[in-house]
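We show some of the complex, not the whole, and keep each chain where it was.
The letters A, B and C name the chains in turn, as written, and every chain counts its residues from 1.
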Amino acid sequence: MKKTVGILRFLGTNCDRDVWQSVEALGLEAQWLWFEDQFRCEDFTAFIVPGGFSYGDYLRCGALAAKAPVMSSLREAAAKGYPVLGICNGFQILTEAGLLPGALVRNESRKFIDKWVELKIANLAGWATALRSGETLRLPVAHGEGRFYVEDDELKRMHDQGQVWMTYVENINGSVEAIAGVSNRSKNVCGMMPHPERAMFSWMGGEDGRSVLNSLLR
Amino acid sequence: MTEQELQTHFKKYRLNRGEYDRICSLLGRPPRGVEWALFSALWSEHCSYKSSRLHLKKFAFKSKRVLQAMGENAGVIDLGQGEKVAFKMESHNHPSFIEPFQGAATGVGGILRDIFTMGARPIALANYLCFGEPSAKRMQTLVEGVVSGISGYGNCVGVPTVTGQTEFHSSYNTNILVNALAVGLFCDGDPVVTSNARGAGNLVVYVGAKTGRDGVHGASMASEAFGAESESKRPTIQIGDPFMEKLLIESCLEVMKRDLVVAIQDMGAAGLTSSSFEMAAKGGVGFRIHLDHVPLRDSSLGPEEILLSESQERMLLVCEPGKLEAIKAVFHRWGLDACSIGEVTTGTDVELYWKGDLICQIDPKLLTDNAPMYDRPYDSWTARNKKQSLQAEPVALDKSLRSVEGTSRQWIYQQYDQRVGGATVRDCEHDVAVVRLPHSGRALGLVLGCRPSIMRLDARLGGYDAAFYPALELAAKGFQALAMTDCLNFGNPEKPEIMSEFVASVDALADAAKLLDAPVISGNVSFYNETLKQNITSTPATGLVGLRDNVDSIPSSHFNQNCERIYLWRFDAIQMVGDQLGRNPHFTGDMNPAQVAQWLGLVLRASHLPNIHATKVVGKFGLGYALYRMCQGELGARVELGEWAPDLAAFGQERMYEVLFSGSQSALKDLTELAHGSETSVWDIGGVTRGELTLGGERKDLSALHGLYRGGWSENFPGLS
Amino acid sequence: MKIGVKILPKNEVLDTQGRTVENTLRAHQREVNQCRVGKYVQLDINESDETKALARAKEIAEFVLYNPLIETYELEVVKR
């Protein structure tokens, strides 16, 4: 049986097709999970919350999507230890839903930033088998509100638990300690601002996204 | 109506005596009630193209790839292998000057609707921007507002902005240009849907945002020159909602794909009026519309305002009655409402009802097909700036790199999502944007054209260049140009000088399209870009689409290997001096358009040579500037003096046309062979090195040059960083 | 003295955020008649006289904080 990856879609999600293309490129099966529906965790091997502008980014990025019905199923999947990856707006949704620590606020420059950046893998998430600690990757970012913020005590707790898994080599948006990706305590739920699905083929300008998605989905 | 009342109406509805007489003779009586508003909107320059229609016929030429041309929402070309693309460019100049953020945002929204209303999924956006001098009043705010408006809208709907062009000149100080282009893709089996209404008894359905007072009389406003009072005389500003647009894209594509609609049209300029009248007129059917069924955001709106409102993100469609429920279900799933506001009738009139009363019944063709057409006076073109010899020194490299014309545009495009969609092969950093076609794996190239500085030099040359320069950029990356779109931005057409430039550049553009076998398949005219009697530089912006078989081995825009050789291929037609630094623009030489087009074919072949690795078309500021632009990081160049550049100043000489290549030693022989017999010259002018750009023995430190090029932006726009 | 500037989209202007929040609230059984989303700016002004502080805040609001084409604003003295 092929492994099926559930891809969540909210109104305004716009990296859904891109993620689908990447999942297929890795030889896996993908299935849409519509924001209004619930699902059975057992039918899937992993979940991705793609990027975009759910609900137009209105009010606060990810805040409105975090309330959608599909999130209660995702919560259950997270609790059962299924791998869950939130990319960009998906990361924002996971923090708003309380599945990941911290919050993502407006970039220090106040401007949207689209560019290729260097990233460093800091700690490994439980699923990140294809990544090596200390490894650097080159991936594109594209966000206006990607500055990771967390209070000091919480940050300390996160470090103790090894929940900071990816950092920017150059802090492009003013994130606390240049954090680009974090995980929950049990490390099955991860979020990252960069877009691995935009670095899957050499014609895209780089292929480092493969190792990220590969680790998650194998 | 007394003479005085008539005058008041003329003013309010922006119609003149001659047009009024024409209306009276078409109707057999004077207009009454909402008819005034209807004629005002549909006979405006913006909707009727009354000053340009006569000349736009020159674009009638088609190639075998053309499936839809002028007249539909966008042109469509066949790429073969089951793939087709629709594309179009449109202006939003006036609204962007009034409220830059919303003006630019709604410009992007409007052009996207033109594309997906045909059934194509938008896959790329581009923008052509002309601003005034950085020191002009409000200019920093305008630049910031326009760029964030484009990024705010484009990023949110999830369509990548892959290329653009940004120009600065004092002639745009009080009238900026904001032109947006969108490309949409049809894959195997996607229907091309038109706006021709059909079938008596079918329903007219309204979807999308509710109607508000936004932009009432916007279409006729856009057809008027700016006066001093424009800044205060503002209708309710149209607000763009990219989130709503995203929902509309997905839901409209779904109903079209499932064959639930007969015809569909977005509500653009002049809102419900133009969409319903055009749909009925094109289909040769009648419409019965209940204006009081239109969903309103503001319940105090009357029928005239409902007809003219330019609220954004609204669509009108026609469907069979039995399909309404299925349509509603699709829209509902995407969080939108659809409701029937009327039906198609057996006659040919549009009947408008308000709370049960028939308030207007009129044949829509009187408003569309019978709009006036003017043959505005113009003179045949004379090349006034042509001189025996050139009289001014070129601009030095350091100066050009940090100038507002020459500095990096990264501040702009870094704010655009260039990669959403997962198909971007070449982003805004490159001369030609490239998007991968998902089914065939082929590459679609996109590039904008029109150099205002050439237009100021000579409108005829400028018109040719608006097609040739971007076509050359495509060719240099191995793309065959297939078709183009245009956005003709001009001043007041009632002035013969302006009209003469219009005609000269349109004639040239049309001729170039034929020579390149790249027909103009869609476009837009924006006249009256005139404020307080100052007209903008005539600016016929273009967008060209090209195709190549694969996404691999597209020549780079930058040097990519140390020690490679650098070649220059020159087709020497025109040498010129631009108007930077207050110089009088002038040129020498002649251009034979047919020969340029032939040479373009040779460049295309050269760019496919396996020993060619990078290419760049030489443009503004000449050879030195283009060589710098090929330098990246540590990789620079050492170029000697020679026949191609007898002295240092020659590195700043501008011409039409030259292309730079870099590649291995063996490429010289191949290039020379290709050039053989074409009256063009190929030279080995130097080599790729590290850390320096040395031109004719004058060495410049590369990192210093990078500093100038990147720092130029914040030097010119200290407030925007 | 702290002055609060409450900025809302004009009534006749489309409020894209408000519309979306309204829909979300409805979907979660929290229907409201209307929701409008604007900005709240708090200025801490070096001025202890209320009238003068308000006058300075007004001047600042009109200078840069709000866009008269699409927004309206109101001032308040922040008591703490």
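Quick note on the criterion: contacts are C-beta pairs under 8 Å (C-beta built on N, C-alpha and C of every residue); 3 or more make two chains touch, one makes a residue touch a chain.
Note that the structure is a prediction, hence the values are computed from the model and not measured.
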Query raised in the report: How many times does each labelled chain turn up in the complete complex?
Result: A x1, B x1, C x2
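The rule is simple: only the chains that are shown with their structure count from here on.
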Report summary line: Between A-C and A-B, more contacting C-beta pairs sit at A-B
**Report entry** chain A and chain B, separation of their C-alpha mean positions in angstrom
**Finding:** 36
**Report entry** Distance between the centres, which are taken as Cα means, of chain C and chain A, whole angstrom
**Finding:** 34
Requested in this report: Check each residue of chain A and list the ones that touch at least two other chains.
Outcome: 55-56, 58
Report summary line: Residues in chain C with touches to at least two other chains are numbered 16, 20
Query raised in the report: Which part of chain C faces chain A closely enough to touch in the complex?
Result: 16-17, 20-21, 24, 28, 37
Query raised in the report: Which of the residues in chain C end up touching chain B in this complex?
Result: 9-10, 12-16, 19-20, 23, 67, 69-70
Query raised in the report: For chain A, which residues are in contact with chain C within the complex?
Result: 55-56, 58-59, 64, 67
